[in-house]
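All protein chains of the complex are present and in place, except for one that has been dropped.
In order of appearance the chains are A, B, C and D, and numbering begins at 1 in each one.
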Amino acid sequence: MDIFLQQMVNGLTIGSLYALVALGYTMVYGVMRLINFAHGDLVAFSAFVGLSVYGSLFSEGTTSLLAVVSVFLLSALVVAFVGVLLERLAYRPLRTAPRLSAVVSALGAGLVIQNSVMLIWGPNMKIFPTDFFPSTLWSVGGIVITFTQVMILSLSSVLMVGLYFFINQTKIGTAIRAVAIDQDAAKLMGINVNRIVMIIFIIGSALGAVAGLFIGAYYRGITFDMGWMYGLNAFVAAIMGGIGNIPGAMLGGLLLGLFNAMITGYISTQWAETFTFVLLIVILVFRPTGILGEKVAEKV
Amino acid sequence: MHNMLLEVKDLHVNYGAIAAIKGIDLNVARGEVVTILGANGAGKTTTLRTISGLLKAASGSIVFEGRELSKLQAHEIVALGMSHSPEGRRVFSTLSVEENLMMGAYTLKKYDQATLDWIYEILPRLKERRKQLAGTLSGGEQQMLAIGRAIMSKPKLLILDEPSLGLAPVLVKVIFKAIKAIAKSGVTVLLVEQNAKAALKLADRGYVLELGKITHTGSSEELLNSEVIQEAYLGKKK
Amino acid sequence: MSEYLLEIQNVSKLFSGLVAIDNLSMKVKKGQIYGIIGPNGAGKTTLFNCITGIYTPEIGQILWKGKDIKGISPYKIAGLGILRTFQTIRLFSEMSVAENIMSGRHIKSKQRWYNGIIPTPAYFKDEKYQWTKVGELMEFFNLSLYATTPAGDLSYGIQRRIEMARALAAEPELLILDEPAAGLNENETIELTEMIRKIQAMGVTIMMIEHDMEMVMSLSEYITVINFGAKISEGVPSFVQADPKVVEAYIGSDEEDEDA
Amino acid sequence: MMNKTGLIALLLLGFAGLYPLFVDSAWLAVGTTFLVFACVAFSQDIILGRAGVFHMGHAMFFGLGAYTTAILNVQFGWAILATWIPSVVIPMACAFALVAPIIHLRGDYLLVATIGFNIIFIQILENDVFGLTGGPNGLFGIDVVHVFGYDFSSQIHMYYMAFILLGITLFIMRSLDRSKFGRAMFYIHKDDIAAQSMGISLRYYKLYAFILGAGIAGAAGSMFSVQYSAVSPEAFNVTQSIMFFTIVLVGGSASLPGVLIGTFVMFVLPEVFREFETARYLVFGVAMILTMILRPRGIWPVKFGNIPSFLKKGAK
Partner (left out) sequence: KIGVQAPITGSYASEGQSIDNGVKLIVEQYNAKGGILGKKIEVVTCDDQGTAQQAAICAKKLVNEGVKAVIGSYTSGATEAAQTTYFRAGVLQTSDGTSDSLIAHKYWTFFRNSFPNSAEADFTAKYFVDGKQYKKIVVLSDYSSYSTDLGDATIKALKAKNANIVYEGKIKSGTQNFTATLTKIKAMEPDVIYFSGYYTDGGLLRAQQQQLGIKADFVGGDSNDNPDFMKLAGESAKGTFMINVPTPDILPYDIAKTFLVDYKAKYNAMPASIWSLMNVDGLRAILHAMEQTKSEDTKVVAEAMHKLKDFPGITGPVTFREDGERIGGGYMTYEVQADKSYKIVYQ
């Protein structure tokens, strides 16, 4: 039983990371109908930025609230800036182009970010500051929970709930949804579409940045090419939940993390990915637009 | 002329290599209802989209309340007090009717309850469907919503592109009545219509656009009585 | 076999609680022009979508030559000879006009599955024949001039004609037109009216939604009026036009007009 | 106009035919792989560029063909020639079995599902199911083609076999584009509701595209395994699928010259710039973005209006 609970904790932790990354995919998709394949690489980039920020501001081994807050804020800022730049340079010129052209541009952008990281920080695995979070851990009835896990679970839930309310209850949130539906019509309402798209990229990239830093803190070893895997998993999570749908991305991420942990724990390590995709395909066979994706019948 | 709300001078608009608008002049005075008539593809929609900033003019000037618009973007123009209800409705399909109306008031700090009540009064169907997603409304309902949404920003100039397109006769009447009420409340209206007779009845003045050029202009009565116009647009039958 | 080509029997269609069509019945005779009118949101387009298989009604039957076709997928319905145009134009806008019309010939083409890989003599014959047919249709609809023009570059009125030509290319028995005159000016509407008459003369049955009263009244042999998904009146044009229920719900009274 | 395109095509054909005479063996190998990849790219284009299905798992069908030949030859001792038919038929059958249940999915959902198939495929190869696939190492020592006691074993033989394969592929593409099948795919691509209303079954034609595409990819895979005399999982992973996907879009989807250019740009150019080692992919990424910005429909976009000349007469 405690093994099961331990697997739950493991799964939820990784699931929250997927969810954070998936939100970035889903938001950009929702507004621009673009699968931002570069998003995963931004996540990896963030971990490296965090590494450098910590390295340049604090002496090795510092564990303080100030360090955590400043690394998170500064990295999120840098990554958000790069995200906005990405949109400006690689996606905005393609807004009226066929959808798949932007996908190719995104794939190219992913290559650019990934290889820039490699050129700046080198091809080798880098070690994220071990002392970033205290190495405290709690053992509750046989289940072990680390401080890092608690941070991941709590901060990501706060961010996700906050985002949900932002999108559904505020004027900017409604404007974001409006832009998602019809950009020209949104302009005619006086909505600055470019600004909304920028906001989307800032939020999405910043959430990805948070995920990237957590990945660094949780796993320690970061590589320039690790973004692809997180990107793919998060993308699968977003699709599972129904792409474009914000609660869907959260649900998808958590579900994916949990499912993965359970399969690995109880059935097979070798076939974990196969099970994941079989689950995805089964879900899609029965719900072609994901779990929470609305089946909007096209009006003809 | 100081009472001109909108002045368009020598406007040219191209789609790629194709010239759609070939130098038109057009004025709308404060409080007026002006209509633009013309066959399919004459360039009416193009003209309106250029005025509201969705398209960029190749040359020419558009002056609104003394301000040159050609450098401004569409969303900035809305903030100046111009509102455009586009051809084909373009309502936000997965927002509710009410949220659509709220978006209409985006440029205001807070939406105006009186305006909202008034919209619900002249277009009661919207009130009934307040919570329904706009995309599941029928065409006519969507048109009502598009107009309602456009007046939520309390514009000085309301631009309507074919508001009666695809509407039942009874609804055409409702819509025209609503436009009349809107105009009466002091809003200036620039109207494009296929339904020339109804449009001219409503308008003070009219322009006739043919292949990107203005061929006739005059007061509604003049146009209604003009032989040429009658033949071309009013379908003088039998 | 029934004397009716199409019979709608007690059909209801719901959209998550909203009754879009409410226990509707109607019968269309072969060769007729059948008009459907009603206020916006009455459920007219939804009815057409039910007939053409885009939606499946929850209740009722749709009989085509006496056989129920409810729930059959749209492409099979087209195969039965029921073709349509759309309220908002749906052409293959990047493709040439000729190719657009060729899509209508699809179900008439006799090409076998392997002809996508290897041409055979029968294929060449068929291909030639189909294109010839397309040529004839372009002639008929006055579109030959635009054979190679991408459909999306043409004006609204011409696009409407292409849509009609495309549907007609499939040699339908029943042609369903959803507001064919919408967005046309009065002269164009008159041309369209002539065109529809010619199509009827070829033996095609026509069902049509239209808000242009003059046009519906002059063309239709029989009209059904719907409101809130339910039938409020039916009959020959003169009867429907005078029916107070129709006047109230749809046409609007004349005094109101003067008043406006 | 017809003549100019024809002339260019003829020149290219001549060049490609004589190419082995000019180059050394490394470039000959690159040339052969180019021809094979072009076949795969065309087959991807049937699904992506024509039927408009977002398919990002095409390396799987390519790999299925390659592994069919490899397994039958290495594990069961079949002659290469005898593996040709299964290496086409098995990918086709898999395409049908796998894709049929999900063919109704829209756009991006299908994209992820096809990525999923590709990943599952790789996992099957790596886990060495039934001890047939050789696990992560793959299979080595694949034979060459023997016909009447003659061995087609040199690089030049490989090149011309690939050349013939591309010829066949092009012939199929042309037949497809001029038949109701190719057109139906376009109609579905451009507006599926309108296409259905014209009596076109989405399911049938999308599956047709998949099965045909899988067959061509399988044949190319068989050729590939013989060329390298080795197959290993990473040659058929999602990254490869993404490459085929990108080739089509960079070149110009549904455009024959476009796909050839795309293959050249995405496969041959990186080989040319191999010297630049590390910075190469950075530049490459920038180039992908720029290409799309400057030519959103690909370098050589497709032209519609492929209609018989007697219909063009009246046109302006």
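List of remarks:
To be clear about the criterion, a residue touches a chain if its C-beta (ideal position, glycine included) is under 8 Å from a C-beta of that chain, and two chains touch if they have at least 3 such contacts.
The structure displayed is predicted, hence computed values, not measured ones.
Hidden chain, full complex: it touches shown chains A, D.
Touch with the chain that is not drawn comes from one residue among A:Leu73, A:Ile120, A:Leu137 or A:Ile172, which is A:Leu137. Only one of A:Met118, A:Ile202, A:Ala238 or A:Leu255 touches the chain withheld from this view, namely A:Met118. Residues 3, 6-7, 10-11, 13-14, 118, 123-125, 127, 130, 135, 137, 139, 144, 146, 215, 219-221, 223, 225-226, 229, 260-266, 269-270, 272-273 of subunit A touch the missing chain (whole complex, contact as defined above). If you put the missing chain back, the residues of subunit D touching it would be 24-26, 29-30, 126, 135-138, 140-141, 228-230, 232, 234-235, 271, 274, 277-278.
We take it that only the chains that are shown with their structure count from here on.
For the pairs A-B and C-D, the count of C-beta pairs in contact is higher at C-D. Summarising the inter-chain layout, the chain whose CA centre lies farthest from the centre of subunit C is A. If you average the CA atoms of subunit A and of subunit B, the two centres end up 43 Å from each other.
Inter-chain spacing, taken between the CA centroids of subunit C and subunit D, is 41 Å. Averaged C-alpha coordinates give centres for subunit B and subunit D that are 51 Å from one another.
Shown for subunit C are the residues that touch two or more other chains, namely 45, 54, 86-88, 90. Looking at subunit B, one finds that residues 136 touch two or more other chains. Those residues of subunit C that touch subunit B in the shared complex are 15, 18, 37-42, 45, 87-88, 155-157, 179, 182-190, 211, 213, 249-252, 256-257, 260.
Those residues of subunit B whose C-beta lies close enough to touch subunit C in the complex are 39-41, 88, 125, 132, 136-141, 143, 162, 165-173, 176-177, 180, 194, 196, 201, 232-235, 237. Within the complex formed with subunit D, the residues of subunit C that make contact are 52-54, 73-76, 78-79, 83-84, 86, 90-96, 98-99, 102-107, 109, 111, 113, 115-119, 123, 127-128, 130-131, 134-135, 138, 144-150, 166-167, 170.
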